[in-house]
Every structure is written in C-alpha cells, then in structure tokens.
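For this view, one protein chain was removed and the others were kept in their places.
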Amino acid sequence: MPKLKMGMVGGGEGAFIGAVHRMASNIDGQIELVCGAFSSSAEKSQRSGEALFLDASRCYASYQEMMDKEAALPEDERMDFVSIVTPNHMHFPVAVAALEAGFHVMSDKPATLTLDEAIKLRAKVEETGLLYGLTHTYTGYPLVREAKARVAKDDFGTIRKVVVEYPQGWLADADGDDNKQAAWRIDPAKAGVSCCMGDIGVHAANLAEYICGIEITDICSDLNTFVDGRTLDDDGSVLLRFNNGAKGVLMASQISMGEENGIRIRAYGDKGGFEWRQEEPNTLTLKWNHKPAELVRTAAYGEFSALAQAAMRTPAGHPEGYLEAFANLYKDFSEHVRARKEGRDVAETAKTLTGIKEAVRGMAFIEHVVKASEEDTKWHTLPQY
Amino acid sequence: MPKLKMGMVGGGEGAFIGAVHRMASNIDGQIELVCGAFSSSAEKSQRSGEALFLDASRCYASYQEMMDKEAALPEDERMDFVSIVTPNHMHFPVAVAALEAGFHVMSDKPATLTLDEAIKLRAKVEETGLLYGLTHTYTGYPLVREAKARVAKDDFGTIRKVVVEYPQGWLADADGDDNKQAAWRIDPAKAGVSCCMGDIGVHAANLAEYICGIEITDICSDLNTFVDGRTLDDDGSVLLRFNNGAKGVLMASQISMGEENGIRIRAYGDKGGFEWRQEEPNTLTLKWNHKPAELVRTAAYGEFSALAQAAMRTPAGHPEGYLEAFANLYKDFSEHVRARKEGRDVAETAKTLTGIKEAVRGMAFIEHVVKASEEDTKWHTLPQY
Amino acid sequence: MPKLKMGMVGGGEGAFIGAVHRMASNIDGQIELVCGAFSSSAEKSQRSGEALFLDASRCYASYQEMMDKEAALPEDERMDFVSIVTPNHMHFPVAVAALEAGFHVMSDKPATLTLDEAIKLRAKVEETGLLYGLTHTYTGYPLVREAKARVAKDDFGTIRKVVVEYPQGWLADADGDDNKQAAWRIDPAKAGVSCCMGDIGVHAANLAEYICGIEITDICSDLNTFVDGRTLDDDGSVLLRFNNGAKGVLMASQISMGEENGIRIRAYGDKGGFEWRQEEPNTLTLKWNHKPAELVRTAAYGEFSALAQAAMRTPAGHPEGYLEAFANLYKDFSEHVRARKEGRDVAETAKTLTGIKEAVRGMAFIEHVVKASEEDTKWHTLPQY
Partner (left out) sequence: MPKLKMGMVGGGEGAFIGAVHRMASNIDGQIELVCGAFSSSAEKSQRSGEALFLDASRCYASYQEMMDKEAALPEDERMDFVSIVTPNHMHFPVAVAALEAGFHVMSDKPATLTLDEAIKLRAKVEETGLLYGLTHTYTGYPLVREAKARVAKDDFGTIRKVVVEYPQGWLADADGDDNKQAAWRIDPAKAGVSCCMGDIGVHAANLAEYICGIEITDICSDLNTFVDGRTLDDDGSVLLRFNNGAKGVLMASQISMGEENGIRIRAYGDKGGFEWRQEEPNTLTLKWNHKPAELVRTAAYGEFSALAQAAMRTPAGHPEGYLEAFANLYKDFSEHVRARKEGRDVAETAKTLTGIKEAVRGMAFIEHVVKASEEDTKWHTLPQY
C-alpha cells in the first residue's frame, strides 16, 4: 500500500498550527500531502499550496471545491482523509462537508465552536461510519502514554487526587490582542464561549481523563477576565470531582506572565503518585512514600508499556519534543485508516487516539465550565451527552 | 546586654518541633535556654532539661510552676520570654499563663486550638502589652522576604493571580496514624477542627498574604478525608479572592504520596511573576513576558532588599535551610525583645515578624475553611475578627 | 522548483541512524526520498525500500549500482544528493563514489574511518566542486546556535574556559557488546582507532569549536578502556588549549552508568558564561557575576539571532527535540543545494552547516587524541591538515 494521501483545510500563509500538522504528518514518511484549501482566499490558497510543492490543480479555492473535486478523482488518486486546521468556527462545517463527501477527518481541537455542533458532528460520524480523530496533542507524548499505562496496571493504586494545570502568559497584555493568534481566540464569534478554557483548559481536562482513565463528573468553576476590554475568560480555576471518587484541581491561565506552555499533571493514588510536565516531557517522575522518587525517561529501547514504546523514536537522552508527540497522533490515525483500508483490526497501541467521544466531552466541558462559573452554587454536574 | 534568656514549654524527649526551636534559637548565639517545662511528666521534664545542660532547679514539673518560679527570680536571672512548642491544644493556656506572669511569648503555630481562643489571646496580649511572636517558619526564608520586598516596590505590578500549595504525602496511609506526630494531628481534641488545613494549609495562606501584601477576603473550599477512620480533613483545595481583586488557588494535602514538604508559591502581576518553593529555597525565579526568566539566589553579599539581606548568613551557593529560616524568626523576635528592654525602636527589618494579628487571621482561616467546605454556596466571606 | 530528491545508502531494517536521517529530512517537507541502497544484501535493500514506499526499480542492490543507475536518469528525475548512513568504515568509499558520479553528499559522522581518508575526501570534494555536509547533530539545536551568535557578538567577552562533556552509560557492561549498535563501535575495523572519542568525543570537540568560534590547538589526553576484552577506548578525559588562549576540559565516556546522551557545554568569558545541555535542550542558561542567571528558552516567536530563529519551529514551552535539531542540518543542506541549483547565494543562516573542513578536523582530533593518550609528554599539538 502506498503512502496515505492527506488533504488540508486551512493552514495557509501566516497560519501557525497548519505547519505543525504538516510537520507532524511528515515525520514518519507514511503520509503525503496531496491537496489543500489553505485559505478562504483562492489566490492565497493557490500560492500556499504551490509553496508546499502541490500540483496547482489540487490547490483549491474553497473546502467545498476540494471535497467535490477530490471525490471525483479515481479512488487511488484522491485523498484518503482531510486534516482541518482552520480557526475554531470553521471546524464543524468543514468536518461535516468532508464526512459527507466520504472522507475521514483529522481535526485540530476543539472539535467545534459549540457543544451543539459537537453533538451533531458525532451524529454525522456515526451516520457515515467514517473515522474521526482529534489532535489533543499532549496525549501523544510517550511518557503521557507510559503514565496512562501505569495507572491502568494499578501502579499508583486508586487515584485520589489530580492536579492539572496549563499556565501561559502571552495574553497578559491587552497590547497583543491584535496579533493574529490572539485576535480570534478572544473573539466569541471565532472562539466560542471561552478563550482560556476553550483553548487550553480543555487540554488539561482531557489530559487528566486520558492518563487517569477516570471521568470528571462535577465542577466548581471560577473563570476570570483580567485584561480590560475582553469578553471571554483569560484565566480560570476549577475544582473537580471524578467518577471514582477522586478530587482534583484544574488551573488554566493566559495571564500568568512568564509562563510558556506549562501544561503539567500530578496525580496521587493510594499507592503512589506521578508528575509529568510538557516543558520537560521526557521525564516522568514516580513518587513513593517509602522509597526514592524515580525518574522514568523516554528511551526508544527501554522497558516500557507497548503503548509508550510505540510512541518513541530516539534513544534515552535524545529528547523528543512537541512535533513528535503530534506525529504520534498522525501515526495512530494513519493506523486506523490503513486498518480500515486493509480490512483488519487496528493495532492495540493506536486505540487511545482521541476521537469523537472526546470531542463531545471537550465541548461539554467548555460550555459547562463557563455556565458553572456564573452560578452561585458550588458544584455543577457535568451532564453526559 | 547579655544573651536573652529563653524558657521552653514542651519539646521533651521524643518531640520534634521543640528541638527545631532550640536549634533555631541557638544559631546566632543571641539566646540562651535557661529553663523549661518540657513535659507534662515531671520526671521526663527533668531528664529532658538536664540533657540540655540546664540547671536541675530550672527544669520544672509544669508550665504553671515555671511561670511562678521564674517570675520570682531576680530580673537579671529570670527568663525573658517563653517558647511554646507543645501540641496545639496547649498553646493557648500556656501563652495566657506566660503573659499573665509577665513574660513575652514566642509560640509555635497555630496560635491556639480555636478561633475563639485566638481572639481571647489577642485581648490578653493587648491587655498585658507584652510581645507575641508566631513561628510561621516559611516567612523566615531570605528569598521569601526578597519576594515580599519586590512585590512591595511594584516589580511585578498589581498581583492578579496567586497559586500557593503545600503537598505532603506522609498521612496517605492509615498505617502511620499511631505514630506520635500523626496521632495528635488527626485528633480533634488536640488538633482542633482541621488536620490538613490547620497544620499546613494555614502556612500556605499566611505565606501568600505575607509575600503579596494582600488579604484573603473570600474562599471557596473543598476539604476531603481520604483515609478511612479519620474525622478531620487530610486534603483540601480552596479558591481564593483577595482584597485587591486578585484571585487564587490554595492546595494543601497530606495524602499526596511521595511529596515531602512542598510548600510553593507562584504569583503573577500585570508586569511579571515569580515562583519560590521551599524544597529549593535558595532560588527565587522571576518570570517576565518579553525577557528571560531570572534566577535570584540567596547570597549574603548580594544586592538585596534590606529585609532579605538581614536574613542571610552565607555566600551564594552555600545553601541556607529550614533551620536558618526558623532562626530568622527568633532573630526578629529577639530584636523586638531587646528593643523593648533598651527602650528603642525595633529595627525595620524585624518588623515583618508574624504576630498576634496573623495568629487570629490564621485561626479564622482554619475555622472558616472548614465551615465553607460544608456549604453548598460557592463563595464564603472570611470575616474580619 | 520541486522537492529535493534524496538517495540513501545504509539505513535498512534494524539500523538506527538511517531512520533518524529519514525523519529529519521529512519534517520540513522539502526533501523526498527517491531511492536507496539500504543494505549490502540486495534482498534486504529491496524490502527496506519498499517499506519506505519507494519504487521497486529504485531500491538498489549496492551503492555502486545506485550511483550508476541514478546518474543515467534524466536530470529532473535522478536524485539530487546522497545521504550516507552506513557504519563508519563505509562512509569514505560511498562518499567518493557519490561525488565521482556527480552527486552532493550528506554524511553521517564521523566523515571517514581514518584521517588519511578524510584528507583524500576533502581533495575529492574540492576536485568535484560538489557539496558536502556532515551531520554534527548538536549544532542543529536552536539554542546552540543562539549561544554561538551570542559568543560572536561578544556577550560573554573573551572565552577563557570551556568545559564540554558527553557521558553515556550504555557500554558499561561487556554483556551488551554483541548488540548491533555496540558491536561495530568497539570493532577497530568498522569504527577506526577509537570507540568513545570517535563516536561521541568528537561531537563534544566539534560543539565547543562551533559555539565558541575558537579552535583546539593542543591536547593532553587520557583515554581508558574499562571493560575487559575491548581494544578501543570506552572513556576518556582531555585537557584542551585553544587558539585564543582559552583552556578547556573535554570528557567523554561510555561507561558512566545511568548517563544517557548527556552532551553538555559550559563556557566562561571575561564578561559572563553560559551553559547548555542536550537533555533539556530548550534552555540556555546565561550566567553573570553581578546579576541573576537568565534562562533563554527556545521560542519560535522570541527575540533571537537570525541564526537561531531560522532553526525554531514551535512557540516557547513546546519543546523541540533531537529530530528537529537533525532536521535543521537537512534544512541547511537543502538550502545549499537549492542555492546551487538556482545559481544564487546561500542564505546567511545556513552557512554554519558543518562540512568537509570540520570533517577533516574531526578525524584529526580522533587520531591525535588516541596518539596523545599514549605519550608521556603532557601536551600534544593538534596539527593543521
């Protein structure tokens, strides 16, 4: 079987996350970018595509055109799946269009602009039977996966306490609000009901659930808008209850000056605890009460869970980074697509890919964390959708 | 003027914190232990005192005896102040007895068993006009003081967000509940209404207020008891509002396995942020949005605020620890006592010593954080007492 | 202009570094693998190539065949350059064959098995006028480049002292000597006159010269073989003199148990110093005598030298790793190839790519550090070749 063929929507000149998706999908040499609708400007889309070495005929003026024209190509020529890297408000219409045209979807997060859209999108995924992946990047780090595997085999006992945080500082000044990356995030029309929680808080919530294998059931939310002139949150703290009785704290902030992308999780069970943080992602610290802490390090040739092993590319001490984590999501998604094409089971290690279920949960978290923040009662139940 | 003369109540054989107070008061050679009622057992008190090189006649059978007999000694022989290092429930009666007998008091924290006692104690302090110091140890670290000084001169701008935490793991197992240190902390009769918040949460609250120069006005509290068979909290998370509009999160835990005494504070203003943690107390990290983070390091000969400078003893790279921080509280308290004896003003650098005001605030925090945890409404106002 | 076309020699099934070169050359989507001679076994080469989605006709049985057949293809079809990822002893013959067939060469390090070969290779490069790149990986890290740029603009003053080290532990046991990666490294026929210095010590020497912009002139060498049964060094320490009067220490070790790939450099000038280490490559620590240390962090949107800026792909806090560093070498090499094809100047930021000059210097270092170790005199001059 040849390389998988990817089409991209969004990610033209000046965009940030599109380039990340392309680099991530490139690393393993399993996926080939064959077409794209890189911008809502036809000219810009054309120019962007050619700079990516695409055939001019497959640089489309709109995502609708891309779906139509690609669907009309012979099966062995047309794209296998669509990668969606637009601002948030376009995720839903593009995903629906792709699914309706018969293409699998790999989407940047959050899945949609609203919870309602997410529920509709799930229906569409179920109706078409096509594949849907959501790039909750941090789940791609090898040691995040190792932590998940160790929780699953009860190394830490029953999880009692989870502290997950995602501090950033880059939106601490109103001055930066007109830069391209900031502008859409603070605009409700493009970002939805939340800035901070929608952009990064939801990553933290997802990471906690992914690793610990438990689900948030209730939240006590306190969102803040520190910078004048904004309508959405730029900071927030949330107390958590989980379905196994664990408690937790989730903090996300975009006004924590000097912080970069400090997503970090600490969790404690009744046997032990662990800590992982993205800024030094190749160390997983295991914590014990009556013996020394241990430093588990990323290492392609070490003794790890199969889940983690499948996500490593370099020997110990040769650090793996954000792009490799992102690449693992594309690797998993590719495995799903290939297994589908080959009519076989998906490899076990690819099964933790975040998908439509997490998409709906994420949107539910975002909408309810905003609602809960406005309430006077302490605890707000997160409904199941 | 000779060394100051200290009497001690509590801290006999097998005790932990009494030895800490003695070492801390020893370091600078300004204070001499002259007497003590080290145990409620007369024999044990005697034996403890003699092991500390005390004259047998000044190893008392009870704190009442100590107050009486010392008060009867000539002024230049009797103790200058009492150091109280008993379990929590004895702090109040001993402090009152000492004040009534005319002695200044340096007390281990928390000041009393209940808020009510703290208010009464404050009245007694005011009535007698004597000195009262409370050992909120972490305020003695040089770089905690440097952080306080830098906040005060507006280096970080208006503080918006404070995250303060104190994770421990040592009470994660019921197994340890019969060791001496654990037993009284989990016993309401000896510890008061709270274990975790009373023992360590209050340190975190105090540290945040001390450094940032702002006061907690409202709390949203979620306390937990994870270990079966306990009646008091062994973990808790609290959302905070401060009187300058800042928000915060306070986490304290005694079931966070593998954590030691991880008290740590991060705060962010509208100009910059900082981080300090006790486990590596000689580094204060300054965080900025558009320039590199800076590592300020303890160094007796560096350029620091007078407040921090007065708290340092060694050159950069020669780490100062917990005992030196504790010693700084005794150093400050000694300065207050000496200034009083000499009829002069207290040195500016000694004025941040935590005292009866913080004692009352601390007890108010403890009682209200417990009350608030039981309520369904989100925010609970912390009254001024 | 289309993607550049790469042919690969070596890197078939079971190999390690070939996959690294492929991932690194993939990331930016500027290079396409079009052919290869992946193994000395024709069958294995074929199987490896097909797993990489190559056309069967371009999976060659030998590198000689690859050179012949590719050279015979039309110019717009044949490969643009050859990537050499074989064990050390094959680097030279393959590079010569490629150059003679008219192809540019990107070679894994060390360039050749012997200094003599390196000198011959240089002659061949000069004779053909073709491009030659050598993958001294660590020079690809953004903050290594930032350090180089800061030294160049005199931020640290005249460099006086350089400490560079590369500790590993993986060859500490004879037990591992029959694994594929170990076996050739300890075999003089495949690795040359040195194991530890040839494999990793030369990286350390190169890194010091690359960043500091000075050259080693004299060495005092002490190589060791700690594991019985080996003939080559598995550890060594070398004192250094540089051409600007600086002194240094170079340590490399493969028997330092528990160490991973801890290449690290510290250098001190008469104005300040810096430290960088690969295991946390996204922090460059600046050290000053009378102000706090500063932490410079990788960040695609920060204020950096153009050299470093060109080497960054992600925002602050999203760690870049080993593959991205490696990718920067391919990015630089691509720029050289494209500039040559387009008849234009090479971009300034690509000019620090390590090439044939460093190849010869590296081999000279390896041979002389072995010679010097056997001598009784302290200092051994490193000749200019």
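Going by the order they are written in, the chains are A, B and C; count residues from 1 in each one.
In this section, a residue touches a chain if its C-beta (ideal position, glycine included) is under 8 Å from a C-beta of that chain, and two chains touch if they have at least 3 such contacts.
Quick caveat, the model's predicted, so the values are computed rather than measured.
Interface note: of C:25, C:256 or C:283, the residue touching the hidden chain in the full complex is C:256.
Set against the missing chain, the residues C:67, C:82, C:172 or C:284 yield one that touches it, C:172.
When the full complex is taken into account, the listed residue touching the unshown chain is C:269, out of C:110, C:142, C:201 or C:269. Touch with the chain omitted from the figure is made, among C:293, C:329, C:353 or C:370, by C:293. Against the chain not shown here, chain A presents residues 286, 290-297, 303. Against the chain not shown here, chain B presents residues 2-3, 16, 19-20, 22-23, 26-29, 33, 52-53, 168, 259-262, 278-282, 297, 299, 313-324. Residue positions on chain C in contact with the hidden chain: 156, 160-161, 163, 165, 167, 169-170, 172-173, 220, 222, 224, 226, 235, 237, 239, 247, 249, 251, 253, 255-259, 266, 268-273, 286-289, 293, 375-379, in rising order.
Rule of thumb we're sticking to: only the chains that are shown with their structure count from here on.
Closest chain to the protein centre (all Cα atoms averaged), using per-chain Cα means: A.
Superposition of chain A on chain B using C-alpha atoms only gives a rotation of 180 degrees, nearest 5. Chain B and chain C have Cα centroids lying 55 Å from one another. Look at where the CA atoms of chain A average out and do the same for chain B: the two points lie 44 Å apart. Averaged C-alpha coordinates give centres for chain A and chain C that are 34 Å from one another.
With touch defined as above, residues shared between interfaces to two or more other chains in chain A number as follows: 259.
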